[in-house]
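Removed: one protein chain of the complex. Kept in place: all other protein chains.
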Amino acid sequence: MKVNKAAIYEAADALSNWGRWGAEDQIGTLNHVAAEDIVAAAGLIRKGKVFALGLPLDQKLQSGLFGGRWNPIHTMLATGTDAVAGTQDETVRLRYADDAINLPLQCSTQWDALAHIFLDDKMYNGFDATLVDSNGAKKNGIEHTRNKMVGRGVLLDVARFKGQDALPDGYAITNADLDATAAAQGVEIRKGDFVIVRTGQQEACIKAGDWGTYAGGDAPGLAFETAYWIHQHDLAAICTDTWGCEVRPNETTEANQPWHWVVIPKIGITMGEIFFLKELAEDCAADKVYEFFFCAPPMHIPGGCGSPINPQAIK
Amino acid sequence: MKVNKAAIYEAADALSNWGRWGAEDQIGTLNHVAAEDIVAAAGLIRKGKVFALGLPLDQKLQSGLFGGRWNPIHTMLATGTDAVAGTQDETVRLRYADDAINLPLQCSTQWDALAHIFLDDKMYNGFDATLVDSNGAKKNGIEHTRNKMVGRGVLLDVARFKGQDALPDGYAITNADLDATAAAQGVEIRKGDFVIVRTGQQEACIKAGDWGTYAGGDAPGLAFETAYWIHQHDLAAICTDTWGCEVRPNETTEANQPWHWVVIPKIGITMGEIFFLKELAEDCAADKVYEFFFCAPPMHIPGGCGSPINPQAIK
Amino acid sequence: MKVNKAAIYEAADALSNWGRWGAEDQIGTLNHVAAEDIVAAAGLIRKGKVFALGLPLDQKLQSGLFGGRWNPIHTMLATGTDAVAGTQDETVRLRYADDAINLPLQCSTQWDALAHIFLDDKMYNGFDATLVDSNGAKKNGIEHTRNKMVGRGVLLDVARFKGQDALPDGYAITNADLDATAAAQGVEIRKGDFVIVRTGQQEACIKAGDWGTYAGGDAPGLAFETAYWIHQHDLAAICTDTWGCEVRPNETTEANQPWHWVVIPKIGITMGEIFFLKELAEDCAADKVYEFFFCAPPMHIPGGCGSPINPQAIK
Partner (left out) sequence: MKVNKAAIYEAADALSNWGRWGAEDQIGTLNHVAAEDIVAAAGLIRKGKVFALGLPLDQKLQSGLFGGRWNPIHTMLATGTDAVAGTQDETVRLRYADDAINLPLQCSTQWDALAHIFLDDKMYNGFDATLVDSNGAKKNGIEHTRNKMVGRGVLLDVARFKGQDALPDGYAITNADLDATAAAQGVEIRKGDFVIVRTGQQEACIKAGDWGTYAGGDAPGLAFETAYWIHQHDLAAICTDTWGCEVRPNETTEANQPWHWVVIPKIGITMGEIFFLKELAEDCAADKVYEFFFCAPPMHIPGGCGSPINPQAIK
């Protein structure tokens, strides 16, 4: 489809979930997950094997291209070297180490909150964008999802389906690609699913030992039209192994991240990015089971516009 | 039992798990969780109800009593007010909000890593304490647990069992208390369990709107003898709703946090603290089911001596 | 004088320096300092005695009353205990300590930049307030003053003149007080001066070992009418030993910090706060010389709305 500003606003109208779950709703498509879906998803735990999808936070993927984000800063407040030197014995009288971390909420594996993206002057469900000020998000903050990131997870390993280690930068994953991948994998997409799309791009960076412009540069990713696919399938959330889910360069020069303009503010879908999928994907390829129990709790940050996460896929 | 330095070293000898899972083991009692335990725990998901046990990170519980820890600092890197003022339209060409957080890893709901506490010059499994320096923990860091915090959770609601809103400061929960609570609740403690003990202290602070000296002052908590109980039951992890799990004032003045001296460095148990238990405890009291699927992934922080978490209890 | 919103806008009109130094000016009253004033001020260096007016940054004066400011966080990145434990010998091959600090720019002794306060939708010299967004101040940032904080300093020790250790909270220092203090001290106020007013409040906090509500609570300070006095005397800057220069409770309930509404956005005066004056004031009382060379460079923070400083008074 032709992507431009008109297409953005057309999709925004067509796919809007504003009001669908009430005027005060702040979790959007996470409403698609019913209690029985969680119970059913528990049945996918058959091997007792757990995959951690959080990238190590010492990976230096932020290159400064976008928004002044930095790589996580892990600093020590007390150390074993202090302990052994005896500097704690008179004061704390407990030999210990302690530490802190300082990180942008979206600098590595992460959820975007619904407060993260605006369309014109509004965010999801019609709340004013100005409700997100220097004190945080008064509406649509990540805290509303604190017990909502649980359900059925499905991996769509598009790269493997296409027979590639990694899809090339600029490759736009179409609705047909998603359908074909699901079909080839023998997995059905259902209402309330947490769908995770693998492009292989991240693994290529790790293998090369060079993040390059992973954070904000060109990348394979979802085509603009997938906004319709997401809406049609009533997904709970959509996740990828890339920085920003959607293809870059974008399919239009009239807007930056055109898919974002629609899916977060209008569909109200929580988006997961920078998922580490290597181990999970290898296991799925081996046992041909692409569905699993998914549990990816955000940090409980009131007013947060995102959250670092270490999602768990349990088979 | 009489608690003093001699008792600490006696327990350290009696309860040591050094070498039990090999000379290179870095996860300690999390080894107790077998794959089949995870599958069995999945069977506890019967209602599809999820409880978030992470305290909101805007709660100001750090009062500076211990170790220079501070309350989480949540700052904005981009806002909806910027967006509406139009300051992003020419530059980013995407209207968005973005934010960051800076927090001690153990300032709120958290896992202690095995690198957190030393006995003399050593940490769990005999590694030198000096392997934890200003660059982080080269051994026993939290990253080794990134996919290990999954299994059967059991709530021991000692406060409710005792008929109290909150146990008083200084109350030492004994092995007999733990056994009696489990018996009254009709729940069995099994190898590989994540056991969560509720004192009610945290809820009292929240109710009072005053954290006082919650972080490092007097508190109800586990008696020193529970180190034996933990070891005997082959727990995976032990968690409470208090700042430091064990009773304060401590049962001896010869050491600060005597129970810590043993359970982390010698038993090698990962400890959870500052769990928010109100909603889970009310549900357990109502349906009389005190066991659940437990999933509490740490952040993937290489070399971390702890991790903020938002544990999920799923029934 | 009667202070209310009308008085604020009346003063704003009467005292405006917008355009006085050109449409692009971003330093306001610092323009009053001429090169010859700096040369003349050098002549005040007669004893070779230097006073550091920066409060130690480990003083915990921020109590959270205002704006989410925190106390400075000083963390170590490398330590002597690491060095002695030998952990640097193979890697860095240099034994060293290193550290970092994280602090609000106005959490202790500080300059306010002209970008700090707005009147309605504007800041000093008529620039739009929206030019200060999450990326910092595009106009009136502290960087423009990086070599401008040099000149003649004058201490007006109002507390000592009044025979008090500290003026009481709520005491409004009038124009008459300032004139009488200067007269009693035998010092003349001149165009381009950096005038420092001592209330004694800070020393009372230090003596008590309790900062209480120093940061944002009640305090002695400048009366609203001193805006006229400042303008009339063509001061370069005005400084105090209090958190916010002006008296609190404010002289009106119609606005918070009414004097600020005028002096920064309209007069364009850079304001110094939380100056540590004890040693300087004692020396001035002893030698009866209340003028000195003043050098208080801000950090060179492009877009900064303030800066921590350690001002030097040299006699």
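Points to keep in mind about this one:
In order of appearance the chains are A, B and C, and numbering begins at 1 in each one.
By our rule, a residue touches a chain if its C-beta (ideal position, glycine included) is under 8 Å from a C-beta of that chain, and two chains touch if they have at least 3 such contacts.
This structure is a prediction, so every number in the text was calculated from the model and none was measured.
Across C:12, C:27, C:129 or C:247, the residue that sits in touch with the chain not pictured is C:129.
Of the candidate positions A:19, A:43, A:64 or A:212, contact with the hidden chain is made by A:64. The omitted chain makes contact with just one of the residues C:18, C:118, C:194 or C:229: C:118. Interface note for the absent chain: among C:20, C:46 or C:60, the touching residue is C:46. On the side of chain B, the interface with the absent chain consists of residues 68, 75-77, 79, 81-82, 84-85, 87, 100, 102, 134-135, using the contact rule stated above. Of the residues in chain C, those that touch the hidden partner chain are 34-39, 42-43, 45-52, 54-58, 66-69, 72, 74-81, 83-84, 92-106, 109, 115-121, 123, 128-137, 143, 146-148, 150, 255-257, 260-261, 293, 295-306, 308-312, 314.
In the full complex, chain A contacts the hidden chain through residues 60, 64, 68, 70-71, 73, 76-79, 81-82, 85-87, 102, 130, 133-135.
What we mean here is this: only the chains that are shown with their structure count from here on.
With each centre defined as the average position of its C-alpha atoms, the distance from chain A to chain C rounds to 45 Å.
Among the residues of chain A, those touching two or more other chains are numbered 68, 75-77, 79, 81, 84, 100, 102, 134-135.
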